[in-house]
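Below: one structure in structure tokens.
We show some of the complex, not the whole, and keep each chain where it was.
Lettered A and B in written order, each chain numbered from 1.
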Amino acid sequence: MFDDLRDLYSAEIRAHGRTPAHGQRPAVFDASAKGDNPMCGDRVQVFVRRDDGRVAEAGFEARGCEITVASADLMCEAVRGQPVGHIRALSDQVAAMARTGRCEACDEALRDVHPLSAVHEYPSRVKCVTLPWHALLAALHGEKETTSE
Amino acid sequence: MNVMTKPVFDVERIRADFPILSQTVRGKPLVFLDSAASAQKPRPVIDAMVQAMETQYANVHRGLHWMSERTTDAYEGTRDAVARLINAPSRDEIVFAKNTTEGINLVAHSYGRGIMKPGQAVVISEMEHHANLVPWQMLRDAHGVELRVAPITDSGELDMAGLEALLQDRKVGLVAVTHMSNVLGTVVPAARVAALAHEYGAKALFDGSQAAVHRPVDVQAIGADFYLFTAHKLYGPTGIGVLWARRELLEAMPPFMGGGDMIGTVSFERSTWAEIPHKFEAGTPAIIEAIGLKAAVEYVEAIGFDAITAHEARLTDHALARLSDIPGLRVLGAAQDRGGVFSFTMEGAHAHDIATLLDRQGIAVRAGNHCAEPLMRRLGVDSSARASTGIYTTMAEIDALADTLLRVREFFA
């Protein structure tokens, strides 16, 4: 019945969505920010530890759908070791990917994030993918809250 | 309208009046179960708007020419239709606003700031839509009025004893509650609430955004002081809603917005205000939308609320039976008196994911906090999916929802 949804809800994504590896507050972190999706009530809080200008570790706490949680988990994976200054570019690429479904020019670091591009067929779900990235950027910029609008 | 000649309720005939219902979505026939957010429009509403724009349109109230006179008659005629619909004592008490939200903001400004005194209190309930919460918060912060929240019971009904307790000190100037919850479907005993409010010297406001769609409303029988609804949920156009209030309240209240049409005379030093209802309608109104609203009112009147509530009761019984058969599914609220709004959660599946799967099958439901974040907190859920019915909803659509939810459950198992 939901065959055409197997892209979006692939085994990969569902695993990240249900049993995220990074779905907790790290023992040590130096920045954190919340992201809210006011239209639906989803909330993600991202925690990040930096080391020598790079993201050393990221984790999150979320109340949200599988897509949001999966995106947060894949993000935490993808940004580990990335230069802090590079995160915005990655975030922009994810946003474009979620909107258009395409990611030809995406950074190698985003390889595992690609399956989420299936979300582009469901515009109202695009925010589920981008919300954790907004929260991460906010944390890195010293803000406390953000929204996914 | 002659009750004797009213045709029996025939949902297929009604569906034929709604062009959108024959659309397909993602290759599947549209099953529109999001009417509580906004309802679809029947042909008579669309036609009335088109006819106005094609044959009889000009600005109202100001023109001394034929088109303006006819348009003014049509626009003002809607006040009569709405007054009849809610049994208002006078057409002059019908104020048009953009939607319910603007109407409540108008009351918060013109009654709240204009008449209430700092130190008085407004009581709302735990199950309000943000539209009947945020304006009172803003009033509280700007005007020093206290905001109190009447509890609901675990079955999702207004806790009348809890409400009465909040009124004891007689500081409450206004009790503002929903007439029907957009999350729980609960119909609030409005007449009892109004009587209680009056007993303690408070006025009673009802947010009828949902109730006016599902129940006959009689503001005099309720004993209401303010009543609001929004056209787009009543099968009418967007961009127009209704505030009804007792004449003496409207007359005492200062205007909300300033501009053309709401004035008596204007000089740079001082202006005087027009009579009600015009005092509260600044600027060019939603003319075409008012004309559409009249058609919507006539449309539901022709079907009749007896038939509408009977149809809805059948749908509701069926929906509750089918939904409660789905393992892991929890319907929010269990009020005695409830309308066709069903919010639910499902173990192991998030509301958004449910909504997306249903959408893939052409079934439109809403998911999220339904503009009632504090209520969700009270119910201990982050978000829920919500299916809601309209006059065009069929038993088969309820079955499609339930059948698909069973598959959703498997998918997420």
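Just so it is clear, contacts are C-beta pairs under 8 Å (C-beta built on N, C-alpha and C of every residue); 3 or more make two chains touch, one makes a residue touch a chain.
This structure is a prediction, so every number in the text was calculated from the model and none was measured.
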Next item on the list: State, as a formula, how the whole complex in this structure file is made up of the labelled chain kinds.
Entry: A x2, B x2
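Heads up, the rule we're going with is that only the chains that are shown with their structure count from here on.
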Next item on the list: Spell out the residues on chain B that touch chain A in their complex, using ranges where they run on.
Entry: 350-353, 356-357, 359-361, 367-369, 373, 376, 382-383, 404, 407-408, 411
Check: In the complex formed with chain B, which residues of chain A make contact?
Finding: 1-2, 4-5, 8-9, 39-43, 63-68, 122, 125, 128
